[in-house]
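The structure that follows is given in the form of structure tokens.
Note that this is a trimmed complex: some chains were dropped, and none of the rest were shifted.
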Amino acid sequence: ACTSNTPAGNTSVKANAADNAAAGKPVTIGFSAPAADHGWIAAITANAEAQAKLYPEVTLRKVEAGKDAAAQAAALDTLIAAKPDVIVMLPHDGKELNSVGRKAMAAGIPVVNLDRAFPEDLAYRLQIKGDNYGMGVAAGQYVGAQLKATGKTAPVIGEIAGMDELELTQQRSKGFADALATFGFKVANRRAARFTADSGQKEADNLLQALPKLDAVWNHDDDQGIGVLAAIAQSGRKDFLLVGGAGSRKAMETIKADNSVLKATVTYSPSMASSAISLARLLAQGRGMGDLVELQVPKEIILAAETVTKANVDRYLTLGF
Amino acid sequence: MNSPALGATPLDQTAVRRVTGLTDWWRDDRGEPVRRNLGLVVVLIALLGIGAWTRPDIFLDGDRLGPNLFSILKQASAIGVVTVGMTFVIIGGGIDLSVGGLIALAGVWSTTLATQGFGAGGIVFTALVVGLGAGLVNGVLVAYGRLVPFIATLATFVAARGLAARISGKQTQTVDVAAINDLATARYLGIPLLIWILAAVVLLGWGLLNRTTFGRRTVALGGNAEAARLAGIRIRPHTVLLYGVSGLCCGIAALMLTAQATSAQAAMADMYELDAIAAAIIGGTLLTGGRGTIVGSLLGVLVFSTITNLFAVNNLPTEVQNMVKGGIIVAAVLVQQFPFGRLRRRKPTS
Amino acid sequence: MSAAQHGPGDRSALPLPPDGPGDPDGLLLRLDGIVKTFPGVRALDGVSLDVRPGEVHCLLGQNGAGKSTLIKVLSGAHRPDAGRIEWHGRPVTLPDPKAATRLGIATIYQELDLVADLSVAENVFLGHEPARFGLVGRGAMARRTREILDRLGHGDIPARRPVRRLPAAGQQIVSMARALSHDARLLVMDEPSAVLAHDEVANLFRVIRDLTGQGIAVVYISHRLDEIREIGDRVTVLKDGRTTAANLPARTVPVGDLVNRMTGRTIEYVFPPRPAGPPDAGAELLEVRGLGRAGEFADVSLTVRAGEIVGITGLVGSGRSEVLETIFGARRADAGQITMAGRALRPGSVPAAVRAGLGLAPEERKSQALLLSEPVDRNMTLATFARFASYGVTRSGRERAAAEAVAGRLGLRPPGVRRMVRTLSGGNQQKVVVGRWLLGGTRVLLLDEPTRGVDVGARAELYRAIRRLADDGVGILLVSSEVPEVLGLADRVLLMREGRVVHEGPADQLDESAVLSLVMSGSLHTVHPTTERRPA
């Protein structure tokens, strides 16, 4: 500690945020995300491009990730060879592409990793994740609270997950189950769809057959939710409540309209891509985040999964994809 | 008679007809498709039995059984239509790997905002035309480009999915034309329209295959292309038409799926090629062509969608589903073979 | 069912219009300077042929001479590279089979071209089904099919049965019926009698006479010279794709003359001399006791000694092939036992039979014997390549040499053994099937119709090869529908009827008529529902 008696001396505070908007040195950002097979991924790429356009000094080099981890790895190899100032990527699978992350870092290119986590710290400079477990928790808490409120003691709860082979799907389901458990509730039937509307419709239809009586359903992904809602409408059943996931604009509009069983959705916003681009820019320019005291961008950011309901939907509409 | 009988002997015609006529017919080749199909019927009944045993509350309760059966049939409807088309192609000696892509293309193309502007008519028209058109492209590539069907249709498959993604901008296109979405809910005589459509396509397919020159020539083409050629059948145009039929079925299926999901997207109808081929083959269609039945294909589809339903109502986890599914498929085929196994002197590699 | 009755469907019964205008010498068809080459082969090298209405014009030539190619040109299946085709004196082109049919040319091809899973009727009318708006008139189709089958003396073949269920001979009848279903002026028959036994041939000839009586011309191909004498009017001889003699009088021209023009040599049916010494000299190799299979044959007992040729003949469908296939383990016997050199054979196991030294040249070359898209040598060594190999590594060089030797002996043409079997003529394919078992290592050889479609010259060679094998101590069991062949070649003969052995005795104590009366008395009454006979 310093011996001076002036109080504020050794506390690090920062009055006015440094203006991150001010243009800095030109930056090339390499970007790679899996081929969009559904809305959410499409939104990731779209957001990244849009955000990059906001900065005149930023040029975005997009490399297509191809159909699987191997293809993406190869694509990233060529990207690394081109030596951009920073790389933003959403890996097919965090564990499978971990080594590529390390490679880039070793080549002196800071890596910003999105959504699907790398196991090793050495593989990234900054990691921005949605909170998959938290997403499930949020859904579970909302459902639990609602059903408790209506005095249900042993409610019948269904779940329509996303692609079952993705780890994030497992994390989401775990969060959901754990949260429900705190109410003494459990999932009666869980179907896994494939993030597409037609698979959502099919699995929802199956679920409705399996559970003649139903109190609540959580659907992991609003894109496949289009099909889920369709199936429910077609069955003519209204006797339960539906919670969505990820937070698409369409879902939010439906919640706002409040004319269906869909009462809420828990966010897992592709806006993380926009943030990733702006932070990547700062990283490349060696600048910190305006409102943080630190001189550098932090190492990890986990977005909170928020629960969007009719009450707060207006604030979130803009984030909907 | 002055010469040895080469088809059947007097004995065979009279006494045998009367005495062993049935068993005879039964054991001989004319009985064969029926035998296979009966095998599948048995399998179906067994599956429903499992349902009744595991979920009596659904399978033994009239009010619930009905809806559940309907949902099995509705889920079988789109893939069923595709399988009918696939059956024609395979019997004709080809294969169509492009169906999933064609459905996506037809579905997406017919639900762009522009198309939706023309209303239900425009959507239906577009879906059918796109499906048929793409199917004909397959046919031309195979018949005139001399491409192996497997490769030709694989190529159109990737191309079609790509084009679909391009058109939709990778977005899920929701349908706002009520008339279309209603297809999924409408009923006639209490039976869902989707099921009627399936029934109609199966019936037409059956007639086309068994009662028309087109159908009989399709069997000839797949059974012995050289014989067909020497009989003056114009193989190439016929081949083009075969793939056209399959494409048209994809167009119809696209509409059925779009209506159910009230939306279309480039990734829709995932794995349909595999499901359709598998259903046809389990239904007794010979992958090498020249042999197959529409009814068998239908039964094949029903077996698969019943299995899915059983898994759902019993809440099996995905991975267990798969493990069990593998077993059931094997069992199903064995059941088909069992009673007559001895008679079917078929080379192991067939 | 006499040839007299003609149903309404039988339009070929209507009187012919007078020969078309502009053909002075009253020719129906004239081919001139026809050339057809395939990769590496000049199949037709300027062939000429003219056919008169109402005649039976026989085409003669060695295997590979070009007969089938010629008739494929005639039927629009092949397009000639050069040459002129005149129909009723008018030049025509035959771009495709339809064109030929439209002119009135109908063809029975050498290789059965039927669709296994279509019914008899559907095969007969394939391509010209009676139909309204694409809907097949099944009733009419079945009716007209029955009418045609009746004319062929086979009203017993059910019109709605899948052809797969018919025996080779039955299928041959169906392809004849198909040819007759067209309103033909010219009927081309490529070795129709090859799969027919004696009585069936008589039947065929009745039909042919009936047709020619109506002014319909017939081009008839066969390797059986006696047939040509019996049914033919004029003979044209092909050699190496060229016409070496045209329009010889079929009944009077000396046989030696024909053979000479075909082969350039002067062999005839010459059966190699039987060895002196008592026939039962050799040790018993194969012994079959009370062999039987439900619905096919019963209580068949026979022995084959080393160095002995045992012949089996009988009507089509008398169960000969089944017997051979059962001995060979390709079918499992219901009764009886089989021993090789005193050791019992494991029933129903081909590998066991092969290991014990048995070999079978099956009846249907395409479906049972050949890898059509593999070269000749690979086909010849199919059963023996393992023997050439050392430690599982094959020795292609040696195999080829061995194959070339056999090919040379059987006069395969073209002689190269690297040629794909598919491109060989029918008879040459047959040589490959038999040749496979001449490579050695076999102790008892089962031959089922070994000379089917093989030309005179090659036949003699084949007979010699078989006899040579016997002299080397191999036992031979020979099934043939050609009685003279059995009588000439075999030491001992078994006659089968309706799946039973009805006579056994030394060949030299039988003559053809005796055999026929033994075999024909009563006719075949067996159905074998389980045997699938796919069309070649």
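A, B and C label the chains in the order they appear, each numbered from 1.
In this section, a contact is a pair of C-beta atoms (placed from the backbone, for glycine too) under 8 Å apart; a residue touches a chain by one contact, two chains touch by 3 or more.
All values reported here derive from a predicted model rather than from experimental measurement.
Chain composition of the whole assembly in this file works out to A x1, B x2, C x1.
Everything below uses one rule, namely that only the chains that are shown with their structure count from here on.
In this assembly, the C-alpha centroid of subunit B lies 41 Å from the C-alpha centroid of subunit C. Separating the centre of subunit A from that of subunit C, both taken as means of CA atoms, is a distance of 75 Å. Looking at subunit A, one finds that none of its residues touch two or more other chains.
Across the complex, subunit A meets subunit B through its residues 36-39, 41-42, 164, 188-192, 194, 196-203, 205-210, 212, 223, 226-227, 229-231, 233-234, 250.
If you check the complex, the residues on subunit C that touch subunit B are 1, 75, 77, 96-98, 101, 107, 109, 113-118, 120, 122, 126-129, 131, 134-136, 138, 153-154, 156-158, 160-162, 164-167, 169-170, 173, 178, 197, 199-200, 203, 315-317, 523-527, 529-530, 532, 535. On the side of subunit B, the complex with subunit C involves touching residues 1-13, 16, 24, 27-30, 211-214, 216-217, 219-220, 223-224, 226-234, 290-291, 343, 345.
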